[in-house]
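Shown below is the structure under consideration.
Removed: one protein chain of the complex. Kept in place: all other protein chains.
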Amino acid sequence: MTAVREMVDPVPGAAAPHLPAQPDLVQLLTPEGERVEHPEYSLDVTDEELRSLYRDLALVRRWDVEATALQRQGELGIWASLQGQEAAQIGAGRALGEADMAFPTYREHGVAWTRGVDPLDVISLFRGNDLGGWDPVATRFNLYTVVIGAQCLHATGYAMGIQRDTADAAAIAFLGDGATSQGEVNEAFIWAATFDAPVVFFCQNNQYAISVPIERQSKVPLFQRAAGFGFPGVRVDGNDVLAVLAVTRAALARAREGSGPTFIEAFTYRMGAHTTSDDPTRYRLADELEEWKLRDPIARLKAHLSRSGKADAEFFAGVDAEGDELAARIRKGTLEMPDPAGTEMFDHVYAEQTEEIAAQRAAFLAYQEGFEK
Amino acid sequence: MTAVREMVDPVPGAAAPHLPAQPDLVQLLTPEGERVEHPEYSLDVTDEELRSLYRDLALVRRWDVEATALQRQGELGIWASLQGQEAAQIGAGRALGEADMAFPTYREHGVAWTRGVDPLDVISLFRGNDLGGWDPVATRFNLYTVVIGAQCLHATGYAMGIQRDTADAAAIAFLGDGATSQGEVNEAFIWAATFDAPVVFFCQNNQYAISVPIERQSKVPLFQRAAGFGFPGVRVDGNDVLAVLAVTRAALARAREGSGPTFIEAFTYRMGAHTTSDDPTRYRLADELEEWKLRDPIARLKAHLSRSGKADAEFFAGVDAEGDELAARIRKGTLEMPDPAGTEMFDHVYAEQTEEIAAQRAAFLAYQEGFEK
Amino acid sequence: MSTLTLGKALNTGLRKAMEDDPKVVLMGEDIGKLGGVFRITDGLQKDFGEARVVDTPLAEAGIVGTAVGLAMRGYKPVVEIQFDGFVFPAYNQIVTQVAKIHARSRGKLPMPITIRIPFGGGIGAVEHHSESPEAYFAHTTGLKVVAVSNPADAYWMLQQAIAHPDPVVFFEPKRRYWDKAEVDLDAAPPPLFSSRVVRAGDDVTLLAYGPMVKTALQAAEAAEAEGRSLEVVDLRTLSPLDLAPVEESVRRTGRCVVVHEAQTTLGLGAEIAARVSESCFHSLEAPVLRVGGYDVTYPPSKLEEEYLPDLDRVLEAVDRSMGF
Partner (left out) sequence: MSTLTLGKALNTGLRKAMEDDPKVVLMGEDIGKLGGVFRITDGLQKDFGEARVVDTPLAEAGIVGTAVGLAMRGYKPVVEIQFDGFVFPAYNQIVTQVAKIHARSRGKLPMPITIRIPFGGGIGAVEHHSESPEAYFAHTTGLKVVAVSNPADAYWMLQQAIAHPDPVVFFEPKRRYWDKAEVDLDAAPPPLFSSRVVRAGDDVTLLAYGPMVKTALQAAEAAEAEGRSLEVVDLRTLSPLDLAPVEESVRRTGRCVVVHEAQTTLGLGAEIAARVSESCFHSLEAPVLRVGGYDVTYPPSKLEEEYLPDLDRVLEAVDRSMGF
């Protein structure tokens, strides 16, 4: 009954010779930063695009570091770090077309970034100022969904709407490895398959659901789940932004074309704690983290850019400076963020306000005023 | 978006040359009653066993016919006919060992029969006398579960109990093709796989969930679902009692051995309406039914027994007579079944009665007595 | 004016809503070819096509969850839950998503979803087919909840619910599907979230909704014979509640009895009793009394007549109220 944790080689060739190879893993950039080809997935990227991908990766990490610091200083209630998952998120986010719609969990700050969501709007949620934070319609980036897996059905339904509009667009649902165990997620697979919905399920397998290792959710590689529902599944190196970009683009194109859903398993690792409330030393070994550090998604692209001469020290210094500016803006914006008014909670329950709530709002105001006197 | 209904050859070789063959289908007895061998599943049966299987098939059909008639005459609220699925149910039921535990849906009268459940106890449920009807502990046949799919998790949990008891037993969950779309059913697959639970999922794919054809639940053969969860799936000719017996026996043995779950798709057909409240002419063509009649599970075994000389006219006449007796007993028992006492509803809500309900019971009695005066 | 059964009125209302707004999409189990197990969607798939009347896979969370996505894309999904007892697999989507997305998005994502649920007992069915789960939804902020009692309301309220920008859980009294009445298909309906006095009276105010309105009216009829005058209010809306007509009535009668099939504990009657006891404290000559299902598991159908509130139990409560 006890499950012995067997590690699978996350990134073949990356200093883990004791681990079995993963022939199914799509990779376009090795952990050492070497560009490789894949028989099924190719990618044409200009040097400028490469640099801009790097910039995205670096900036969202800087944002993440700043948010973590702000939480430690008591400015945020909690923060869910994306560290280690930047390539998965930027790769997927950058694959999206303008008309596509993204349905995140609560950790997709990188995708938010690619959709032009202001980091302060995300911060606002974790600070406790807001239940949402940004405009999901204008950004085409849905609000975070905390109830594990619920957004997969929303994305699928949205995709059914796209179909009815005969629009050239797709939906993408983000989910974690743990989320694959939720019944609703598996129902989303069924709906998507049955209706050939233009939706991509993008699963970041970061090896853990809080403390629970992936082996507890599935004994076989997650990407294999899809075939049994009648659509393709693919495992991509989630720390390789190029591979993620290529695989996600292909899946979105397939969806838009009317060929139905794809399940993408981005094989990656959560470098930090589950959230700032979590203590990962209780359930995982330092060794594991060290191994994964060798596969850092940002270092990898940096190595590629430097070695190939596609970016120079000045470029990297520029990005660093931009990062510091971003962090300063986030810090300042957070500290200056006004608290919401108490009446806010009464104002958005319904599109058409009820008399009951209007009366409670009035009573609340009168009560508050009683104190002020 | 429109799904064109494509028929798959249910039973290769059985007068449906326009349909594609099903190489994956396990069959030991052709629709013509010819005994064939299968490379993976063999079965040793004595002639006596064969006759007794026939007897089970014939008697449960007789019961079913009688219950349908009783419903038509207003004696039952509703009846869910098993016609066409006798081989799937008797095959699976006869594969069970005494220590095994079965978790049915609402249609497994055939399995009930093999567990020694009195038909009248099942009738009692459909008559509206009872929410359960029989003793699930003594019969090792759980109560019917009407909420689609819910029993799959119960079977899995029960199997986890078997594991903890290190008992030589297995659980079997029955489910329909429609049920495979429920999130809870897919969660049961995850649990079973993760914990290597000694459970068999026995799915009777009778081609419909009320009016909804199987294509709406899955575009690929259902048995393929299992592989993505990490355990074997097998499709068996559900109208071939021998094949079902062999396949189910093997799956149960595998479970008891500690090798984990198996998913069995018994490919069959619901010959009657969904229930007596249903009108299948609204959603399926008469042709389809005619084709399936050629694969009748009972006729098939009868043909085999007759042609091979394993049973004679006297035997068949004996079974018919037994059937008539059974039907008479069911009819008489139904008509004589006393109505439950009104107080019954207060008596089994809890193991430890609450004062509230005791008080409501007393008030109810007083109120009733008020009328009698 | 047309004479329609309640079921046919719903069917006609659905058809009208689909004609009026191309964004209306129906989803549910067996609602297409079969026309629904109660035939409420009969003929609609034939006339509006498979893209607008969708036979779904068998999973309620999937039905409601994809409806959320469709609503986000600008559609107005109307989903059918086959029976009251089968809404629970969708409960997570309803309570944590449908009910909260408007607030979560500060109104950027309205949820104009209608969730139709045939409810209540009295049809001799097996387990899970006779339940009255309305309080679970009325307790949930972010949802609106209505129950219809007659063909005209069924016709209008369904159209209003579909057009309404907030999610509406729409309860249909399944044992009254076959009840007939005249329906004016062109009359202007009263507002959706309003209750209505359906019979005037002076002695006791009797509240009911859905299937129990008929029972309440029968009780009023019977009471009249005994010289007692009952005012009957059809609540129609369960969330928000519209208690103004009730309070006006109770201030006159001084007595109030609430009737519903749902189990009594924490049923709608509890909320109504709490509110009316407070708002009419000085007028009440007797406590607000409740006639509901017993606090037991819905019994097998042979016992449901004894379980369900009926004319006699209503009259008995009226007697008790008068006796205070």
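First chain written, first letter: the chains are A, B and C, and each begins at residue 1.
In this text, a contact is a pair of C-beta atoms (placed from the backbone, for glycine too) under 8 Å apart; a residue touches a chain by one contact, two chains touch by 3 or more.
What you see is a predicted model; the values in this text were computed from it and never measured.
Contact with the omitted chain, checked across C:G13, C:G142, C:P173 or C:P309, is made by C:G142. Set against the missing chain, the residues C:L58, C:A103 or C:A154 yield one that touches it, C:A103. Summary of contacts with the chain left out: across C:G7, C:P173, C:G254 or C:G267, the touching residue is C:G267. Remark: the residues of subunit C touching the chain excluded from display are 85, 88-89, 91-92, 95-96, 99-100, 103-104, 127-128, 135-136, 138-139, 141-142, 239, 241, 263, 265-271, 273-274, 277-278, 281, 286-290, 295-297, 324. On the side of subunit A, the interface with the absent chain consists of residues 1-2, 77-78, 106, 125-131, 146-148, 178-179, 181-184, 209-212, 216-217, 277-279, 282-283, 339-340, 342, 344-346, 348-349, 356-357, 360, 364, 367-368, 371, using the contact rule stated above. Looking at subunit B, the residues touching the absent chain are 101, 130-132, 135-137, 142-143, 145, 147, 150, 152-165, 171, 183-184, 187-188, 190-191, 194, 347-352, 354-357.
Operating definition for what follows: only the chains that are shown with their structure count from here on.
Most remote from subunit C, judged by the distance between CA-atom centroids, is A. Each chain gets a centre from the mean of its Cα atoms; for subunit A and subunit B, those two points are 44 Å apart.
Averaging C-alpha coordinates per chain places the centre of subunit B 36 Å away from that of subunit C. Inter-chain centre distance (subunit A to subunit C, centres taken as mean C-alpha positions): 41 Å. Looking at subunit C, residues 51, 56-57, 59, 61-62, 89 sit in touch with two or more other chains. Subunit A has residues 163, 183-184, 187, 190, 194 in contact with two or more other chains.
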